[in-house]
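Pasting a structure below so you can have a look.
Missing here: one protein chain of the complex. Every other protein chain is in place.
Letters A and B mark the chains as written, and numbering starts fresh at 1 in each.
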């Protein structure tokens, strides 16, 4: 991107609504966390950009393909692609710095899942599905990008790791739907539900909280 | 689900046609078999429900997304979600009992694939595709939920295991199409084709039948 286009993009960002900024930021955070997830056996710039891309767009793409909602967000609006490239390049050039910060990966990922959960619920509701389906779609928007990335890189999907992860998203999505039903203002609801997801997820990691397992 | 809603759901079931009952039962069986497929490294209630969900809806979802048929079955009709939850909870609370029954997993899975194959063929035909494509779609409806589950849980997909599995579904789908062409009544055709899939699959497991391999 030449400099002029960069500046124009920045100006463009400034006039955006809160929601659009959140969507682009969530995409950027997810692309960083996806690119940082790279492992030794596939550690070049393309691989990092690809995993960043898949992590960032996977959940929303699956949601929209399941709901038959076209065009997909990142196909209809090229700024998402730029946000992903910016995230992948940030991960590449500040790799040591970002990895040096303990819990960096966790933080970016947690911000990403909390934004995307609520945005996914809202998108699904706007397409007229029932609340139960909207809650699932919110969770899918948040986690399926990471799940697809993990499948592609032969990791055990984040979904099945011990600490509460997808469940935090599902709880946040349900909370959003309950507060919506109680006529809480949308911006307040957005903030409360996002924060609950972030707090639940961070507490789960800190205290290694997990759901009850199968008895065998 | 509160008790009143449970009773209403049961009453609702009773008035359904044979096909709809089969669809919900197939979904329920698949959710049980998916939840039972859970392994040690991802053995909590959420993980079991998720694998049950993916196993139950994966095949039909892929079929409908490939055929461009919206809304997806489980998004348009909330009873499928309840059938999946019922299956996952059944697997969770009767885990020891179900695992104690030898071949339980096999039985539920075999019932699931036989119902779903025929339903998938019929759905594809109703959308106007050629019989060759309808046969593939029937097989996909039956097996792809399990394949996606196996990919997510890092198992070798059921597809590639020795005994005849997907081939039984494909054979049943082709048989259904042949009998349809011979003007056999639909209900009779449904029963014959389903039973053939079940018998072929169970015989294949019992006698370890497999297709000829590559010569090397």
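In this text, contacts are C-beta pairs under 8 Å (C-beta built on N, C-alpha and C of every residue); 3 or more make two chains touch, one makes a residue touch a chain.
Predicted model only: the values in this text are computed from it and were never measured.
Residue in contact with the omitted chain (choice from A:18, A:75 or A:101): A:75. Where chain B meets the omitted chain, the residues involved are 65-68, 129-130, 132-133, 136, 147, 151, 154, 156-157, 159-161, 166-167, 170, 210-216.
Listed for chain A, the residues touching the missing chain in the whole complex are 38, 41-48, 50, 61, 65, 68, 70-72, 75, 78, 81, 92, 95-96, 99, 151-154.
As a working rule, only the chains that are shown with their structure count from here on.
Mean C-alpha positions place chain A and chain B at a centre distance of 31 Å.
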